[in-house]
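To keep things clear, I will list the structure first and then write my remarks on it.
Moving on to chain A:
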Amino acid sequence: MLEYIFFSTINSLLYGMLLFMLSSGLTLIFSMMGILNFAHASFFMLGAYFAYQISQFVGFWPGLVIAPLLVGVLGALVERYGLRSVHKHGHVAELLFTVGLAYLIEEIVMLIWGRNAVPYQIPNILDFALVNILGTDLSAYRVFMLVVSIGMFIFLFLVLTRSRIGLIIQAALTHPDGVSTLGHNVPGVFMLVFGGGSALAGLAGVIGGNYLITEPSMAAHLGPIVFVVIVVGGMGSLTGAFIASLLLGAIQTFAVGVQVSLSDLLALFGLTPEPSGLLKDFLRIQISHTGPILPYLFMVLMLIFRPKGLMGKRET
Partner candidate 1 sequence: MSLPAVKLTDVYKSFGKSRIINRVNLEINTGERHAVIGPNGAGKSTLFNLISGFYPVSSGRIELKGREITNLSSHQINRRGLSRSFQVTNIFPKMSVFENIRCALLWTTGYRYSFWHLCGRLKRLNEKAEELLEKISMTERRHVPAGLLAYAEQRALEIGVTIAGDADVILLDEPTAGMSRSETERAVSLIREVTESKTLIMVEHDMSVVFDLADRISVLVYGEIITTDSPDNIRNNTRVQEAYLGKESA
Partner candidate 2 sequence: AAETVKIGFLDPLSGPFANVGDAGYKHFKYAADMINAQGGDQRFEIVPFDSKLSVSESLIHLKNAIDQGIRFMTHGTGSNISGALIEAISKHNERNPDQQVLYLNYSAVDPALTNEGCSFWHFRFDSHSDMKLAAITDYIKDQKNIKKVYLINQDYVFGHAVRDASIAMLKAKRPDIEIAGDTLHPIGKVKDFSPYIAMIKASGADAVITGNFGSDMSLLVKAGKSAGLNVQYFTFYAGGIGSVPAIGEAGVGHVKQVTEWHNNLWFEENKPDDEKYFMGYNRKYGGEGKAPFFFLRIRTMMEMMDKAIKKAGSADAKNVAYALEGMTHKTPYGTVTMQASDHQLIQPLYISTLSNAGTKTVKYDVENTGFGWKTDKRIEADATAMPTTCKMEKPAR
């Protein structure tokens, strides 16, 4: 039991950081530009595919640098030639643009790499058990992921606190002309941030792609969960996103172990109803079954009762 708790703690930490890694670029874009970027997971996917392709030629490590840069450039181009002209029509239009983009990226990925998963695997040097604690391996790659995601956190933290980019963009969301008359290059900053956010997504893709599965539907798979992270964390708060990731990681990890259903609870009070239909389904469900959808429930409740999120300074 102790062993299990120990491992679940480690797992929840690792999973939480994976979530953070996936959502860090989105945190940047959403908190700064207010764009709900539905194509975020698509950029993530592109990162994975680029890394796969590059690793075919020159190996994993160069890909770790080149692939995110490529995705970043792509993101910047998307901002420059797409989003920028949509921006004036408001957030809904921006959001729909990214929805369309997600469609398109998925199709293009299929055109280039085919419909099946590509064998993008963990590099050999990291494919070993780093330590074996109490009979369970902790793979080197997971530790590597942990290190990178912490690196991403620090990087983002510095960008957000040490630079005025955040202020400029936040200001530009209400009065873009006002910001530019103060001497700031608003379009340039937007491009930079969107490109940067995409590059982060790309980096997450390089690292997550082989841990997960690199296939055309991976974007659609990961799409919603990243929103949960930033919403629960709170708009505009990197620390919030960080904490939310860990929290969601913990909720999901520990929920798996709780094999208690409502009927078990009732039985505790000596009640053993034997209903049929919907109620039966309801009583049957164990908390462990619901693990992966708990975040959505959490998000909805959070939005209803505390729309600022955990650490947010303003409402989403």
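How were these candidates chosen? In short, all candidates are chains of the complex that A comes from, given by their letters.
Things to note:
By definition in this document, a contact is a pair of C-beta atoms (placed from the backbone, for glycine too) under 8 Å apart; a residue touches a chain by one contact, two chains touch by 3 or more; residues count from 1.
Because the structure is predicted, anything quoted here is derived from the model rather than measured.
The candidate list 1 or 2 contains one chain touching chain A in this complex, and it is 2.
Contact residues on chain A toward candidate 2 in their complex (touch as defined above): 1, 3-4, 7-8, 11-12, 14-15, 18-19, 106, 110, 114-119, 121, 129, 132, 135-139, 141-142, 211-218, 220-222, 225, 252-254, 256-257, 259, 286, 288-293.
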